[in-house]
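As you look at this complex, bear in mind that one protein chain is not there, while each of the others sits in place.
Then we have subunit A:
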């Protein structure tokens, strides 16, 4: 830990954490540039920069600004939102399995979205449906696991149960839907960044702008609460309001992110874990988790587009493959 002092002000920074964050920013920029530049039609990097400032060729401007940039930006923002949401819930439950992918919140958002698809909703209504589904599911899981306060392990078990229930509901809805809706919903269910425009990026950007300050405020109390409620209360933390604020922020981030891309699994689980191991921070690391989520998602999307080109995989398949591998690795390592 390094301390920066100015008069009576002081800031505490971990040099390693700072370095990791800077590296992640660099990685994010690099991957984004590759994603903007490559594809069926290669746009050289100087042209990308030019088109960002409105001085590129019309073709480059169309491809970069209209087609590729919204997809990359949506990926970065959604990844960051999932990373933050995962960091919050893993911290609250003190368990890597406490991420929104496992405790049913993502599943709730997915079901909400599918209901909207089957009812023939527009893309805005699908987004609204999934946000609503996420909040409703969070309330349901919370209510079902409430018994003299919420215990982390019960929340996780109830969440897994509700997830399974919702997944079967998803497939039931798919069989009842007409073939076109079913195809749309099926594609949406795997989580995809295909065809995302600025209208998808904007809501996530607004949500992040509003909720990031709250994340920053609760991150230190959350870190203290990882030692147990009593220890946190003993040093003067008002545990219940902090937890309520953190849960609200986490559910909203997860819901907004899922609304934009569909349920992209494993980013919320893997990003905070990777961030924690890289920064070696004892406790939740909001900024690094958000950056890691962003980098993970755009990298996975790039791989999904290029790996089996010209076949385009939905990014959700890629993250599930990477995330699953990582989960198994983590469990193996922990048993030792």
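One rule holds in what follows: contacts are C-beta pairs under 8 Å (C-beta built on N, C-alpha and C of every residue); 3 or more make two chains touch, one makes a residue touch a chain; residues count from 1.
Simple rule for what comes next: contacts and distances are computed from a predicted model.
Per the UniProt record, the chain missing from the shown structure is "ABC transporter", taken from the list "ABC transporter", "Cytochrome c biogenesis protein CcsB", "Roadblock/LC7 domain-containing protein" or "Probable glycine dehydrogenase (decarboxylating) subunit 1". The hidden chain makes contact, of the residues A:44, A:195 or A:228, with A:228. Considering A:237, A:271 or A:287, the position touching the chain not shown turns out to be A:237 (whole complex). In the complete complex, the residue from A:11, A:179, A:209 or A:311 that touches the missing chain is A:11. In the full complex, the hidden chain is touched by subunit A at residues 1, 3, 8-12, 94, 148, 220, 223-224, 226-228, 230-231, 233-238, 276, 280, 282-283.
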